[in-house]
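I am attaching a structure below and will ask some questions about it afterwards.
The complex appears here minus one protein chain, its other protein chains still in place.
Entry: chain A
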């Protein structure tokens, strides 16, 4: 190693390669992650002639090391001497693209795609495309799977003879005899179609799509659905009916629920791809069927799309279609036997009100909202409540408030604390929409009750909620309604509740301002510094530190400082610690 300092490029490769061979996987992994450093030390020429051949030969390693290697090589172009030499990276990446482990292979393909753009058109034909062909005709399925992801990146930049070969290879892989390869081909079919000339989309892609969509394995068929959506966007309107629709119709009625689920999941994209006429004639009935599917999974996926589907219907017939075809199905879903279906619906149903307008909402949707607000499953009720803003814009929330209140109360008292937590989080939103009067009358007591919940997370959220309410309703409202109640808890026999007073003060002092803090809150804090429970006392110190910035300097010096000094000489070690910390943060020492 001596002497290496004088000439950087003369690092003995053996030393560096020893690092890449270290017996400890972790060390090997670290070295691979710093491969660019090693390459830099070697210089571009030795990286090409010595490092890359070594990497290509020693490909048998732990998958984690291989993954790091595959990633590194995607960013190696400059380190081998720029685009002119980028093809040197192909041999190690080719080996990595044949590895069994999916994540390694996918990463190798990703890197290959990346560096393909750095190839000149000539290099692409001389070096890259032959690699794709070798992978596509590999013995083991892994290399053929990897090839599927590489066709689309080289196709646009090669000669027409080579293009014809690429199309042929893709065709072969679409009918490969292992389903793994057919799945890979099906998942890349849409992408490949996008780079093909329209005539070949019509002649080649359509037949491949049709074949994959009727594959014997549902795992292949369902991937064809997504490809179908991409293909539909490429074709002129007049060809859709003949070329794509028969297959898509068949997919929507496939005997496997997984395929139908996929159709439901991609329904909005599909709708945009095929345009308004086909939507009216074909997709509406298909959507109705999916909403009535026998598997809950499919119904839930379709229910999720109700709003988007309705939104994207052609304007001239939107209302009629919704009222006569979609709404009856939606009505049935409101009382579905499966809670996931109901809750999927509840998360979007409110969005229909903006589409249908005031009168229809009141007459048709409102009863559904009300029914869902009374649903046995809390998630359904929560989803309705969390989307109230959509309805608020159309009919105002008053229409709902009668039913809203019992629903909120029930959720507020739900036995599951996560449900209570969720409803607390919507409180500020609700308060804004319902107005201060309604809030004071109906909801204020709930918000106060959460402060003494037996779960800490709820008390904490309730504290934060109070702060947001004050931001909405103002300091004066705070002083009249919540501050007295909060301060009252300082005398509670339960020390946890006394601490909640302190937490509330922490949260409220800033939004309430200096006057209320100094006049009303501070005396209570001072009084609590004599509390017999140490936890309360050190929280007093923390509170003083927190509210200090709100107070004026005179008050800090004359009132806060003595209290903190007293606490700093407390018997309890934690009280001392936090008091001292507060003194130093507030610069009172």
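In this section, contacts are C-beta pairs under 8 Å (C-beta built on N, C-alpha and C of every residue); 3 or more make two chains touch, one makes a residue touch a chain; residues count from 1.
Just so we're on the same page, contacts and distances are computed from a predicted model.
Undergrad: Out of "COQ6 monooxygenase", "Protein HIRA", "Serine/threonine protein phosphatase 2A regulatory subunit" or "AP-4 complex subunit epsilon-1", which one is the UniProt protein name for the chain not included here?
TA: The record names the chain that does not appear here as "Serine/threonine protein phosphatase 2A regulatory subunit".
Undergrad: Looking at the full complex, which residue from A:241, A:295 or A:574 touches the chain that isn't shown here?
TA: For the chain that is not drawn, the touching residue is A:295.
Undergrad: Taking the entire complex into account, which one of A:337, A:532 or A:558 touches the absent chain?
TA: Missing-chain contact among the listed residues: A:337.
Undergrad: Sort through A:34, A:318, A:331 or A:576 and give me the one touching the missing partner chain.
TA: A:34
Undergrad: Pick out which of A:191, A:218, A:311 or A:559 touches the chain that's been left out of the picture.
TA: Of these options, the touching residue for the absent chain is A:218.
Undergrad: Give me the chain A residues in contact with the hidden chain, please.
TA: 1, 4-5, 8, 11, 15, 19, 23, 27, 34, 36-38, 40-41, 62, 100-102, 140-141, 178-180, 183, 216, 218-219, 255-258, 294-297, 337-338
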